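Every protein chain except one is present and positioned as in the full complex.
Here the chain labels run A and B in written order, and each chain numbers its own residues starting at 1.
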Amino acid sequence: MEHKLNYNDLWAYAPAPEDSGHVNIRDRYGLFLNGRFQDADSGKTFETHNPATEVRLSEVAFAGETDVDAAVKAARNAFDKSWNPMPPADRGKYLFRIARMIQERSREFAVAETLDGGKPIKESRDIDIPLAAAHFFYYAGWADKLEHAFPTRAVTPMGVAGQIIPWNFPLLMAAWKIAPALACGNTVVLKPAEATPLTALKLAEVIQDAGLPDGVVNILTGDGSTGAALVNHPGIDKVAFTGSTAVGKLIQNSIAGSHKKATLELGGKAANIILDDAPLNQAVEGIINGIFFNQGHVCCAGSRLLVQEGVADEVIAKLKDRLETLRVGDPMDKNTDIGAINSREQLNTIEGYLKLGQEEGAQIHQPECSLPEKGYWCRPTLFLNATQSHRIVQEEIFGPVLAIQTFRSVDEAIEMANNTPYGLSAGIWTDKGSRIFNLTRRLRAGVVWANTYNQFDPTSPFGGYKESGFGREGGLHGLEPYVNFD
Amino acid sequence: MAHLDIPKTYKLFIGGQFPRTESGRSFSLENAEGGTIANLCQASRKDFRNSVAVARKAQAGWADRAAFNRSQILYRLAEMLDGRRAQLVEELNFQGISSVDAEKEVCASVDRLVYYAGWCDKYQQVSGTVNPVASSHFNFSVPEPMGVVGILAPDEFGLLGLVSLFAPVIVGGNTCVILASESKPMCSITFAEVAATSDVPAGVINILTGFREELVPHFATHMDVNSIVYAGDNDPDVKILQEGSALNLKRVRIHRGVDWISSSSQGPQFILECQETKTTWHPVEVIKPKTGGY
Partner (left out) sequence: MPLLLLLQALEIMMITAMADFKPIPVDQVGVEERAAKFRTRSIKKEAKMQALRMALNLIDLTTLEGRDTEGKVRQMCYKAAHLHDEFPGLPTVAAVCVYPSMVPVARREVEGTEIRVASVATAFPSGQSDLKLKLDETRIAVENGADEVDMVISRGAFLRGELDYVHDEIAAVKGACQGRALKVILETGELCTLDNVRLASDLGIRAGADFIKTSTGKISPAATMPVTLVMLEAIKDHYLKTGRKIGMKPAGGISNAKTAIQYLVMLHETLGSDWLDNSLFRFGASSLANNILMQILKQDTGNYQSPDYFSIG
């Protein structure tokens, strides 16, 4: 295809910044411990920054071992005294309250999420925040119906759950963790990611305003050492972790021999498979959404494109064409498609892979969009002619980088897709229904999207095979990790 | 005329074959009086490795069989096990189990196989869900086999413990490598002879005899084992299994203090603990019914 469409700025969209005036981000946040915001025992704090501007947003308390201990004790106390004895229907009503209050404050949450994490405001506004509210709403309804979830078995809550979440979907992951835990009658100590503590702290404000009994939810900001202290605390009964596979393995190792149970949502290197009979224009959108959604900071990102040889040239030409219309820049602009990379460290990692991919012999393709001077940015990137043995094909990059390979037959595509230690997700594009189910059955992945990608819903179980972790979040299956069977 | 006994060689069961251990080692099983009942192979880490390899090879084909077919195969296994009752009771006797208890255990083992045979085409319906997502998608979650499961059978109930653990594992389309009871391993190999002549495809069930201390670390760390099912109460073993499993994130299931004779020691949860949940999103075309088109 030698003809190219002309995407000049004949009609340039004017900046459309989301208004952040009404959003109250405090200059300083304490730990949310036993119903109150309080300083860390050590008095230590750390700053959180806007990755798009490198400007300081707030200063938050740094929880150490003594704070973790206090939080676990508060959670245990709340479990024994208030939350577990409470009628399940009332637990549900508190969760409904939280859902409603997130909806009421949705704009504030969206702005805070985008400022703290760098994701486009349209994603915070249309995806992260509504889904977080929906998740609370969904699990609220389960609180007094657990006997119907496990009809033949008596279930009891586990006790205190220690939960650790990543920086890519800060509020949404907090909702994924807290909502089912509380619905099943547990209390929680949650540690948000070091880079993105703000929306979890704003959620703490909601929880305070919703009147949850003290200590039912405790939110401790800190870094990996805080997380380690939480995981290793003898007073927790359950570890729920979303993050890297490397840390997930450390956790599984460190709780070995203890009574603690774990669910782990870890990394991925998902294949997005395009067959030659696919609806190609929609497939191209699915590829774009699969890898560039949230700057590719998505554990289930479709970071490997497998395209059947007969349509490979056409798909790649369409992808290149589509890249020209992606708008990279200010995450607060309502028209931004790709925002800022979450942190300097992550940008360094991604840039390392951009270099590596070229050294390995893959051809890099990036659009010539301009990037802001301040902040952390990465152009959407295609690697053409990648091969299965390339590290850019094997390893999770966690950035807007797509490795493209071709295949000849469905069997070959399945073999390539499954040839990875990961198994979180996969995408399949074909117009033929029976073929879809052949592939979805044979792909070793916890979530398979057919003719779509990166869809999430509170009713839909999410989680991985193999080194992508274990346990499910969402849906009826998402209750099981938070109950004991008698 | 007196018949001279032929002492039986209890070998390993790997890939439908009965090889001796590659290590050439054996150990003696003694009765309460200290007399040797039998000699068994002392499986090595290489025997384990070979077992995992054949189990992996057999897994996809086993999982691809129709659930109804798996069901029939398990039922056939029960039939054939039932035919060996006398021998199994005798072996349990040799290993110090009273006749009454031995009879009970063998019957329970047969019944357990029949029980699980019936589950092959049902657990999916019990644990599968259709998820009412808000977007225009048909969304459903179904259980799928984890792959190769390492089973450490309980020391008590040399036959029933083994059957109770492997049956739900293979019902769900997994294949397995079993380390039999260390103190009562005889029936495991007799069971293997049943399995070998049944319709269970080679490699689906693999049975090793030998020592926990030697083999548990290899079960724990083998990178091509997806899951471990352990029954027992040896805390150090549990810790070794859980720590080693972190290498490739094996799913580890621990069963402590289970009374395997009890009928409450069976159920779909034993199947589902070795299942992954796969969620599929499939688009649903929506043509607005009122206008019938675009």
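Assorted remarks:
Note that in this section contacts are C-beta pairs under 8 Å (C-beta built on N, C-alpha and C of every residue); 3 or more make two chains touch, one makes a residue touch a chain.
Model, not experiment: these values are computed from the prediction.
From the options A:Ser42, A:Thr152, A:Asn281 or A:Thr387, the residue with contact to the chain not on display is A:Asn281. Residue-wise, the contact with the chain that is not shown comes from A:Thr325, picked out of A:Thr325, A:Gln363 or A:Asn385. Between the chain not shown and the residues A:Lys93, A:Arg107, A:Lys261 or A:Lys334, the one that touches is A:Lys334.
For subunit A, the residues touching the absent chain in the complete assembly are 1-3, 5-16, 122, 126, 277-283, 285-286, 317-318, 321, 325, 334-335, 431, 451-452. Residues of subunit B that touch the chain left out of the display are 135-137, 283-288, 291-294.
By our rule, only the chains that are shown with their structure count from here on.
Rounded to whole angstrom units, the spacing between the C-alpha centres of subunit A and subunit B is 36. Taken together, the subunit A residues at the contact with subunit B in this complex read 134, 152-153, 245, 248-253, 255-257, 264, 266, 421, 436, 440, 445-452, 455, 457, 459-463, 465-467, 469-470, 472, 475-477, 485. Residue ranges of subunit B in contact with subunit A, taken from their complex: 129, 131-135, 137, 139, 141, 146, 226, 235, 238-239, 241-243, 245-249, 251, 267, 269, 276-283.
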